[in-house]
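This structure is in structure tokens; I'll ask about it shortly.
Only a single protein chain was left out; the remaining protein chains are all shown in position.
Chain IDs A and B follow the sequence of writing; residue 1 opens each chain.
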Amino acid sequence: MEITWQTIAFAAFAVMTLGGGLMVVISRNLWHSALFLMLSFFGTSGLFVLLVAPFLAAVQVLVYIGAIAILVLFAIMLTRRMMGLEETQNTQWPAAAAVAVILFIILVITVSPLVDEKAVTDIFGDKVANFNANLPVDPDAKDSGVVANQDLNIVTVEAIGEALVTRDGFVLPFELASILLTAALIGAIVVAREDEA
Amino acid sequence: MEGFYSAVSLVVVVPLIGMLINLFFGKKLGEKGAGFIAVSASAFAFVVALILWATLVDQHYEPAIVNAPLIHSWISIPSAGIDIPWQFRVDTLSVTMMLVVTGVGTLIHIYATGYMHGDERFPRFFVYLNLFLVFMLILVTGNNLLVMFVGWEGVGLCSFLLIGFWFDKPGKHPTEGTVGWANSNAARKAFIVNRIGDFGLLMGIFLTFWTFGTLDYYKPHEVIHLEHDEAPPPVFAVEGAEGEHAGEEAAHVESGSEIHGIFTQAELWFEEGNHKVTFGSIDLDFDAVITLITLFFLLGATGKSAQIPLFVWLPDAMAGPTPVSALIHAATMVTAGIYMMVRSNSFFYNSDLTSFVVTIIGISTALAAGFMALGQWDIKKVLAYSTVSQLGFMVAAVGLGAYAAAMFHLVTHAFFKALLFLGSGSVIHAMEHGHHHAHEHGHDEHGDEHDEHAEHETHEEHETHTHHDDHEFDPQDMRNMGGLRHKMGLTYLTYLVGGLALAGIFPFAGFWSKDEIIADAFTVGFDEGELKGYLAIAVLLAAAAMTAFYTWRQICLVFFGKPRTAAAEHAPESSALMTTPLAILAIGTFLIGFIINAPKGFPLFGWLFGEHRFTLFLEESVIHAHAGSFNWFMAILATGIALAMIGIADSIYRKPMPIPMEKDPLETGQYQPLFALSNAKLYWDEAYFKYIVYPFQGAARFLANTIDWDFWHNFFHDRIIGQGFQGAADVISQPIDRQVVDKGFMSLATGVLAAGSRLRKTQTGYVRTYALSLMMGALLVIVIILLPTLRDLLGI
Partner (left out) sequence: MFSTPTFDELNIWAALPMMALAFGTCILLVADLFIPKDKKVYTAVLAGIGLGVSLLIALLQASGVEIGDKSTAFEGIFVVDQFTHVVNVISLMAGIIGIMVSYDYLERTGTERGEFYTLILFSTLGAMLMGSSRNLVMIFIALELLSIPLYILSGFRRPMLESEESAMKYFLLGAFSSGFLVYGIALIYGATGSFELVNVWQTAVDILEGEGAGQFTLLIGIAMVLIALGFKVGAVPFHMWQPDVYQGAPTPVTAFMSVTAKTGGFAAMLRVLVTGLAVVSASQGKAIDVWQDSVQVIAVLTLILGNFVAITQTDLKRMLAYSSIAHGGYILIAIAAGGTFGVGDSSAQAALVYLMAYTFTNIGAFAVVIALERNERNTITLNDTKGLAQHSPLLAAAMTIFMLSLTGVPLTAGFIGKFFVFKAALEANLEVLAVIGVLGSVVSAYYYLRIIVNMYMIEGDAHPVADKQPLALRSALWLTAMGTLILGILPYIMTDLARDVTLAIVGR
């Protein structure tokens, strides 16, 4: 594997994403957890950039960091008691961790065609690697270890917008999503409103 | 005349209308109105059944299939190959059952208007009774197994409702003292035990459908087919069809005409000899499949017809009002199992294994129940065990291939057992009245008892028999009776007729039918040399001996001797509403045996009334029915045994009994253990409770308490996760912990523990357990889905 700027950037973003995620889980302070979550989100958006998906990257920053993470921070600040909370009451996390690890291993095998084929062969043996090869991914791109190949359409905002409203696209789900948001909005009002009684 | 076949839907519809009227207007109509509606509905159905019988005779016994109005295309999905129409079948077998059900039913309806007089739920009783008729008639008239099953379940429901009809009547035992438990428990027991049988029947029906692709007994083209409200089915309709679909439909006709009903098809396949039935990857011999189906049917029959091992519900079912015991639990519903087996005689006849099992179950039930009847004190319990025993005779007859004999015994038994039950009801009724009477007039023979219950008595009016009676006096206990012969002449006479018929004394009905079964057993045993025949002769003769004994014991204890209580002393004869049906049934019991089925070769009677008329009648629809010949040797032997047993019983019980009577004469002598065993019903119920009911309840409790709560919540969550992993948690978290939070190892451990105990108190804490369970479920699903692929991959 030759070292290019892409590889270095990928490594940096990967560390950001995974490290941030790990710290979210093990940090004893909710406030810190929330901040680490933002870091992890940021790493993800970096990965999107590397995958030549600038729109997704932007959305990731705007929605997840700009809106969701900030919302989480607000929520933590508003519930003051949780700010000072420094011990978790979770006794079952080792079991959860075990389940998570097993699931993780399964998923790694699942997505392994996106990873270097040789690495899979080294770890899991011939059969597994062959078995999962040839996903609809361009074969040339495999060596680079990162799927960023020229044949994939670079997804522009325009393309996404078009897909959302053309009739052979996602016009119905798009419309439905707005209904869904309305329903969620009403729900939020119901939950948040003071009782008039 | 053909058109009268279609009147068969009236047989079901009229009682239904009667039921609906009483359901909605019963209270307004009052006792007289409601009783009138119910009786006329039943009587009308009887008339229709008579018309059907006449039609059959007129049409040379040609069976007919009639589409039910409105609900004819009952369950029908052509694309999925399901077509189960609701059709009635009119043939000699179903008409026989209709006549018995509506005929005896009508008499019992009339009787019940007298018996239930004054009951606060009078209209409701008749709603149930008519509803029962509806379902029983659906059961016997249907042309396929599923319609029969609807009736089967329906009569079970009615039985459940009627057994528990007096749910507010106090129980007899101190342990059952709380109001209502005894009767509602009996109802529940009946229903649940029957569900086991129903499970067998249902499995049998599923298998039948799988094997034959239909559930119809016979297809319309195999008999006269009558339209009701629809165009004829394509089989007939498209004979001359034209146009572009003609070819297609012609093919349909051809394949359609080859479809047979299950019984015709079964006979064909048996003749063919090597038919296979495919179950997934297994091919089974047709013989084996039929054996399986019939064994499942047998399980169904043991439930409904109270045979070993499922007979335990019937004696308890006597908690219901006496007309119910007579109609449902003696004359009609309990014979549904016999009817079902006779109806499926094409299956049973051809399966040797099943026939053998059926015989064994029949004879062992006849014997065991006969034995249990010997030591009962409750007048109705004796009759209940007697019913079980007689049903055993019928089942044994089915096993012996004597289908006509089984049906014959079914008919005569319906008469004499209904008579006996109604007679016992008359006695109980009289005892209750006598009891009230004695107390009103201060006949203070049981002084203490009287004082105790004086308070209760003042609340109750003399006329209405609300069944909140006092606990100690049991109007059904034969020890409290005696000498009723002089008080209730008509009841005594009719009871005597019924008893002699039950004991099988010439010329009463029971003699003819019971001897036909024993004669058939003789044929199977000595002429054909089959084991089941020899067994049946021996066991059935023993059972018949017991029958004579307990019958005479009962008659002695109830009617002979001197009154043993004030109640018996003051027992009045029952009203004409009750005694008239008794008289009619008694005449029937006397006549019906030789009038409808005098055996071949019996002097005079055969010449007078025609030989084997009933059997010949049945042969038109029951393929394997055959007439046996009269067997002088067996007849004389059986009658001799019965007379001897009556003599023995007479010598034991005809003498004066001590007052108050507490023990049976047999209970003091060397027969004490035997009597105790009989009185305790061979400890059958106890065994069921010990080995089935308690373990079952235990299993349910185990699943709920131990698995779901102790294991999952307490053990798994708290112990395994909370404590077991706690050590691991500490070890893993220590280094990270020190860096992130400046807290010591010990404080974390105590924190975890404290949190754990807090956790147990707050329900919210369990969300994460739920989530974890979800995760584990996810793992399970993923592993199962991946398993074949992984196995493939690793070459296992």
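Methods note: a residue touches a chain if its C-beta (ideal position, glycine included) is under 8 Å from a C-beta of that chain, and two chains touch if they have at least 3 such contacts.
Remember, it's a predicted structure, so these values are computed and weren't measured experimentally.
Visitor: I'm checking contacts with the chain that's been left out. Which of B:A7, B:L99, B:L157 or B:A538 qualifies?
Guide: The missing chain is touched by B:L157.
Visitor: By the contact criterion defined above, which parts of chain A meet the unshown chain? Give residue numbers in ascending order.
Guide: Residues 106-107, 109-111, 113, 131-136, 162, 165-168, 170-173, 176-177, 179-180, 182-184, 186-187, 189-191, 195-197 of chain A touch the chain that is not shown.
Visitor: Please give every residue of chain B in contact with the chain that is not shown.
Guide: Against the left-out chain, chain B lists 70-71, 73-80, 82, 149-150, 153-154, 157, 161, 164, 167-168, 179-181, 183-184, 187-188, 191-192, 195-196, 199, 202-203, 206, 209-210, 279-280, 699-701, 703-705, 708, 763-764, 766-767, 769-771, 773-774, 776-778, 780-782, 784-789.
We take it that only the chains that are shown with their structure count from here on.
Visitor: Centroid from C-alpha atoms only, then distance chain A to chain B, rounded to Å. What do you get?
Guide: Centre separation, chain A to chain B: 65 Å.
Visitor: Give the list of chain A residues in touch with chain B in this complex.
Guide: For this pair, the touching residues of chain A are 26-29, 32, 86-96, 99-100, 102-103, 106, 127-128, 131.
Visitor: For the complex, which residues does chain B have touching chain A?
Guide: So the residues of chain B in touch with chain A come to 717, 720-722, 725-726, 728-729, 732-733, 736-737, 740-741, 743, 748, 751-752, 755-756, 758-759, 765, 768-769, 771-772, 775-776, 778-779, 782, 786, 793-794.
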